[in-house]
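Note that this is a trimmed complex: some chains were dropped, and none of the rest were shifted.
Just so it is clear, A, B, C and D label the chains in written order, and each chain counts residues from 1 on its own.
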Amino acid sequence: MPAGGVKRPPEGQGPILGRMNSAFETVYGDVQPLDWLCLAPHPDDAEIGAGGTLIRLAQAGKKVGILELSRGEKGTQGTPEVRVQECARAAQIMGLSWRGQLGLVDGEIMDTAKAAHRLAATLRAVRPTVLVVPHFKDRHPDHFGAYHLSKRAVHLAQLQKAYVGGEPHRVSRVLLYQGNADITPTLLVDVEGVQEVWAAAILAHESQFAGAAISETVTPEIVERRRARQGYWGTLGRVRYAEAFEAETALLVDPEAL
Amino acid sequence: MPAGGVKRPPEGQGPILGRMNSAFETVYGDVQPLDWLCLAPHPDDAEIGAGGTLIRLAQAGKKVGILELSRGEKGTQGTPEVRVQECARAAQIMGLSWRGQLGLVDGEIMDTAKAAHRLAATLRAVRPTVLVVPHFKDRHPDHFGAYHLSKRAVHLAQLQKAYVGGEPHRVSRVLLYQGNADITPTLLVDVEGVQEVWAAAILAHESQFAGAAISETVTPEIVERRRARQGYWGTLGRVRYAEAFEAETALLVDPEAL
Amino acid sequence: MPAGGVKRPPEGQGPILGRMNSAFETVYGDVQPLDWLCLAPHPDDAEIGAGGTLIRLAQAGKKVGILELSRGEKGTQGTPEVRVQECARAAQIMGLSWRGQLGLVDGEIMDTAKAAHRLAATLRAVRPTVLVVPHFKDRHPDHFGAYHLSKRAVHLAQLQKAYVGGEPHRVSRVLLYQGNADITPTLLVDVEGVQEVWAAAILAHESQFAGAAISETVTPEIVERRRARQGYWGTLGRVRYAEAFEAETALLVDPEAL
Amino acid sequence: MPAGGVKRPPEGQGPILGRMNSAFETVYGDVQPLDWLCLAPHPDDAEIGAGGTLIRLAQAGKKVGILELSRGEKGTQGTPEVRVQECARAAQIMGLSWRGQLGLVDGEIMDTAKAAHRLAATLRAVRPTVLVVPHFKDRHPDHFGAYHLSKRAVHLAQLQKAYVGGEPHRVSRVLLYQGNADITPTLLVDVEGVQEVWAAAILAHESQFAGAAISETVTPEIVERRRARQGYWGTLGRVRYAEAFEAETALLVDPEAL
């Protein structure tokens, strides 16, 4: 199991970090430099919020990964053991290059120095160019917590002197994906061509979507309901289905590509 | 034909208004004090953007009306003659109390003193409590033009000394409905229970939706595509389908109703 | 004393929560399902910021409660012992069904997992439909801290597997009230009819308002100064006095009530 | 009567402007370079929205002026003849250096080239350093119309080749004052010390405030109601009463004065 170790700080200088044997576990594929990495507070969040885009990229030959921040152990249905297998199965369907698990406590994901160092070590290990994170407007504390956590981790990952294992790495772009909130996106991605793969990847999370309806997210109607969202963005982007992303700062672009 | 006359200004004081024999035509039902009035730049805009809510209100016994601002004569399909009949048919399906036509020039709806006086006279005639208008963020000039026009008209309608026929009338609330833009709504209305009536009302505009697909709005798939929008707002409002509205200023509410 | 117990997490899974014998104390009335609950960082914040609305609701027969998050022990005047008695007296004046004390440290209210579990346990005990919380724009750290804390607690309260005592409960609506900040409200509530009761409820906090002027809030002129705020919102809502609230997400409403 | 003439454009180059003998009338005082000029869509708007600040400035020796854009002839009460006398009386009370009347049509104030040239000619005549204008968020079309109109006039006033009488003049700062809207101010001005003068200046508009209550603005309670607004801003600025202004762009300031 590849894992990012953490350098011990000099005596008395790293008061927050304790012992940390490993930053993450690999759930699927191999640790490798990735083009895109999506942070998921819980198993299935990435599929639901950005799955179509991730599948499109994987199909185009990009190295795409997902990192679950927690095992989703507070979810009403499913166990960590079952859910990790579902994650692997969905990864295969999506064509991911890597999927990992950071092992933070479900329901308590927030910006702490300790969690940020673990996430930074993972960023250094899989070295994404584009990082996709949950939105700060989400009502779910693990989603906005993951957003805030990612800011510190992105910073630490590039800092040579941080107490983080691995070689420094700078993420080039950070995009926010839509979870539960109504967002005002700056970017749309056409996902009409990957509808079936996307639905299959979501439904691979059987423990969540094959049983009783627990909430508006944990429900057998999940694909239908999220497809309505894609249809909404589609009407705005003049395509059939689209996923929505927000860049918080101006994106440096090649004007020829516009 | 009931019509709102316009008082002649004293010599030299009303330089913009010319001769105006009538402010509006009635297309369906009778001129009467309305609970809700929706302004539609073109025939079918009200059905598409706020139809479910208007139907719910009509079914609950409210007096509901629609005022088309133009005859939609610049639309690729349909003629003014055909479209007015479609409007009447849709009004019947929706259970409207009144539907009218203001006769402004399609493609040139904007805030002018002349158009505002005509609209103000109509507001005085049908005396709505709640006025629903297009959104200022819409890319269509007739939509944001109607928004700006409505502000002046609402003001003139309540002004005793305005050169506007009829008794002064104050609109109590103004809400913006979603047309083509992505808006940030403050209010959602559950429209699951009126889906079939709503679809029938839209499809009553046969000249627009029974033929070729001209644009993302003028297409036989209109119901499916706009239902995706309702599904989007539904996922945010925890219902199946919802319509979205924005109030620009704080709404005085009865806290017991929250 | 009714109190929400906290389930012990399985070994090794709940690293943040320590021993917690009780989540809250009852200061007035009985623990019961509430229609509205207002979170007050310190005793008297609820009266000052949302008192008129709470009184109106109580007078209309709604079950209304206030939960103080701290005892206000850092306040220049008053002691925790005196202030709890003032709270009970004000509760009686307002017609509250329940008033409680969460016992967090004054000046250190923030979003921590521990505090969130305590608040979540209390939410499960008194089961409010509408939750009213301080505003994130407030300059006072306990106010914006309470806002952030409430987000996590609302989430935990509905999560079956959270380490929180009591039956899961979902809050239906969250509204923000105005504390010290200038906010941009989405809702106004007419409070003209309850001016005298409101003033009496505030002045029941004698330790704060019967002595010297300490700040622009802790002053014998408190009623006069806050009435100016109500007068401001009144001029915007076309009533004499109003309180202002903000809903962060679109509210599902019955259009007939508009 | 001092008045700003308008140069005739070369044949065929000025299609919008017609014959204009004079841009404005003087109602009080003398045309002179002003430190501050406040634009009032109707007589009394400046007193109500920015009166305390204007009085403070005049008392401090600044040259302060008000320009009414219309005669308020659409107001329910008062006549243009009576209102101009009230304006002169209020000007005297406030200590203004000049007060003028632009003579646009009440209810039709908007950004037109013709009105902008008239206003620009007046700006050149009285040459204000600071220009105070109505707010674009106001519901009253003459208020947001005046805002938009002022933008074009400020531009024309500084343009050497504009068809505007007088020497080019550049306004240094533009501030927006609060009319009917809830605004988010960037600046507050303490007006406690001028409360009595301010009330007298408003009440000098007897035709509006000595008779029946017509609206929430035209009412004998006007001073009490607007003082509530000043009290609101006072609670935010830590003074008793304050007026609120908004600068739309960053203000160049002397840091020593902060």
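A few notes on this one:
Following the convention adopted for this analysis, a residue touches a chain if its C-beta (ideal position, glycine included) is under 8 Å from a C-beta of that chain, and two chains touch if they have at least 3 such contacts.
These numbers were taken from a predicted model, which means no experiment stands behind them.
Note on stoichiometry: the full complex in this file contains 6 copies of its one protein sequence, with 4 placed in the shown coordinates.
Operating definition for what follows: only the chains that are shown with their structure count from here on.
Residue numbering at the chain A/chain C interface overlaps only partly, since under half of the positions present are found in both copies. The chain with its CA mean position farthest from that of chain D is A. In this assembly, the C-alpha centroid of chain A lies 35 Å from the C-alpha centroid of chain C.
Chain centres here are Cα averages; for chain C and chain D they lie 43 Å apart.
Annotation for chain A: residues 182 touch two or more other chains. The touch graph of these protein chains has some other shape, matching none of line, ring, star or complete. Contact between chains, using the touch rule, shows up for A-B, A-C, B-C, B-D, C-D. For chain B in complex with chain C, the touching residues are 36, 53, 56-57, 60, 62, 130, 173, 175, 185-190, 233, 236-239, 242, 244, 247, 249-258. Within the complex, the chain A residues that touch chain B are 182, 184-185, 216, 225-232, 234-236, 238.
The touching residues of chain C, counted against chain A in their complex, run 13-16, 111, 113, 116, 151-152, 154-156, 159-162, 249-250.
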